[in-house]
Structure formats: structure tokens, C-alpha cells
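The complex appears here minus one protein chain, its other protein chains still in place.
What follows is subunit A.
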């Protein structure tokens, strides 16, 4: 059964104030049409969990520029002066998380774990308000799992069931986020008939994906 849906109907499921995980790293591996449609439908008050906020005119940066975002949880906002401006002006709440910790918090959310223990951030401002746990002589921070209402995923290729393949560094947070949200919406560059993607090449199994939108081509 095909999971391909109309872009506008899919994005219409996302209410104002929703918590979104959005894949991508500096815009590479961020689903462009889903971002475009969020803007067109004028969503407000979103919480965005993502690696970064790219640049003002790129990917997640466009949501920031449109003031669609209430809170950002990210590892890096340095390439987007508008995110920094909104943070300093108190317009947007920003929680900065070390990148490896962010990846693990998302992974934990999707893998049924309450959190992870990491040595990253011990003795720095990242430790503030967190529990310190010592195991076998090493000090770790307890970092809690992250979950989202929706994950917006960019894939290189999907089949109609929703099996996903990724390309090169466009993979980044996408497969992790596809595990960690209530509803998973994937935008694929290509959508191919079921059976075309060999099982060994499937990175995100179809059962995780709720809706598919096509970025460009559809075959079959």
C-alpha cells in the first residue's frame, strides 16, 4: 500500500506548536519541500530539534527567518546570525547541545532508552542542572532522551512502502530521527517500486515511515 501523500495534506497534519525533528546538516539532508510547505501554511510556535539552523536562506534557517520557531534544540547556530539575534533578543529559546550528545539523545528516544551517559560536557556549562554519574572511575553526565511529535526526513530514494535509502553526508541525523517521532514524514528524491531497493540497502525500514512525499521524480 503506497504511503505517498499530497505535500499540502501531509504538512496540514502538523499543528502550530508541534515538536519537530528535522534531518540535515547545514541544509544537506534537510527536506526542502516540507520546509517550503511549513512556510506556505504559516506554521507558528514550532519546537525544532536539529543539528543546526543552517544559514538564514537555507533549510531550517528559513523557518527561523519566518519566526515560525519558538524553541530550537541544536548543536550549532553560528552560521545563522538571525538565530543568534533572536536568541539574544529573547524571541527564540535556544538549547545548545554537543553534537554527539544530540545524536545520542535522539537515538535514545527512538530506541526506548531513558537517556545516555556521556563524558562529553563534564566540567563545562553543559553540566549545569544535570546529574553526574561515576562508573568505574569515569565521570559521565546523564543526558535524557529526546522525542518529537513529527520527524521530517530527507531520503535519497524510497519505495512506495516507505523503505528509505540515504546518500553520503545527507544521511546525518535522518535515520536517528526516523525512530524518535510519533509521526514520520519522509521526502524522497526518488520513489521507486517496491522491491527495487535491496533489503541490505534499506537504512530506515518502511514500518517507521508514515507518509512519503516526492522531491522530484516518481517511477512506476
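Note that in this section a contact is a pair of C-beta atoms (placed from the backbone, for glycine too) under 8 Å apart; a residue touches a chain by one contact, two chains touch by 3 or more; residues count from 1.
As a convention for this text, contacts and distances are computed from a predicted model.
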Looking only at the UniProt record of the hidden chain, which name from "DNA-binding response regulator", "Sugar ABC transporter permease", "3-oxoacid CoA-transferase subunit B" or "Carbon monoxide dehydrogenase large chain" is the right one? "3-oxoacid CoA-transferase subunit B"
Touching residues on subunit A - with respect to the absent chain: 25-29, 51-52, 54-55, 58, 74-79, 84, 87-88, 96, 98-104, 106-107, 118-126, 156, 166-176, 203
